[in-house]
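Of the protein chains in this complex, all but one are displayed in their positions.
A and B are the chain letters, set down in written order, and residue numbers restart from 1 in every chain.
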Amino acid sequence: MRQAATTLVIETSGAGLVEVTVPIRRWVAGQGLETGLLTVFCRHTSASLTIQENADPDVQADLLRFFRRLVPETQSLYDHTAEGPDDMPAHIRSALTGVSLSIPVMDGAPALGTWQGVYLFEHRARPHRREIVLHLFGE
Amino acid sequence: MRQAATTLVIETSGAGLVEVTVPIRRWVAGQGLETGLLTVFCRHTSASLTIQENADPDVQADLLRFFRRLVPETQSLYDHTAEGPDDMPAHIRSALTGVSLSIPVMDGAPALGTWQGVYLFEHRARPHRREIVLHLFGE
Partner (left out) sequence: MRQAATTLVIETSGAGLVEVTVPIRRWVAGQGLETGLLTVFCRHTSASLTIQENADPDVQADLLRFFRRLVPETQSLYDHTAEGPDDMPAHIRSALTGVSLSIPVMDGAPALGTWQGVYLFEHRARPHRREIVLHLFGE
């Protein structure tokens, strides 16, 4: 049994989903493990991680729109407004989607389903530099 | 330290929660590990995993009803409609509940609380065949 860890840096271009499946798969493949466990962790409180359909880009747009409706940027709803009208909604959207994913590794690759892609979900309006930690162990 | 992995196939009968605690407990018990970590991963984007009260079946019905209200099947809200009126709401409900669970193993069993059961949450209207990957390691 052995382990490895690394940090990916993702530049986002404002609110929306950024697929990170390819760099994750590439790093896992490079570790040469057959079976194990992959953890993906987002080091932020206004961006999160989600696994979503990777076929139709409309899914990502619909998801973004849903979270905008569900957690509106109406300032009167929040006390925490000093960092901008999109900040507190971003924290709430992160809490709803989560910042860690655990994905088993089988046959040398993450055991994602056919239609599953891993996405960084940027909740802030402006571009940000985001760090995702990957941890892998197995044999 | 050693590890094991397997895939459970669950047949759902349309939208609702299917308890999977018993087959998970049985598989973990069969591995003969005292302490470790269990990962449960759902390989789909329109079904998810949740840990919920396992005593009163009303809890499951109330949960299903809540998610139907929160994420309505109103077609005009979504662009991704080609796969049916229940498909995009299913993706959103999956994003809100998540597809991976990490459960410590102590004394040879998942360290679930007294009232906690593990459920596959089917979000599509029709029956589906769902795959859940289990990964366990420890000693």
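In this text, a residue touches a chain if its C-beta (ideal position, glycine included) is under 8 Å from a C-beta of that chain, and two chains touch if they have at least 3 such contacts.
Everything quoted here is computed from the prediction, not taken from an experiment.
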Please identify which residue in A:L17, A:L33, A:I51 or A:V71 touches the non-displayed chain.
A:V71
Using the document's definition of touch, tell me which of A:T21, A:T35 or A:S100 contacts the absent chain.
A:S100
Residues in chain A touching the chain absent from view
1-3, 5, 37, 39, 41, 43-45, 70-71, 77-80, 82, 88, 91-92, 94-96, 98-102, 131, 133-135, 137
Pick out the residues on chain B that sit against the missing chain.
1, 35-37, 50-53, 56, 58-59, 61-63, 65-66, 70, 96-98, 101-104, 106, 111-113, 115-116, 137-139
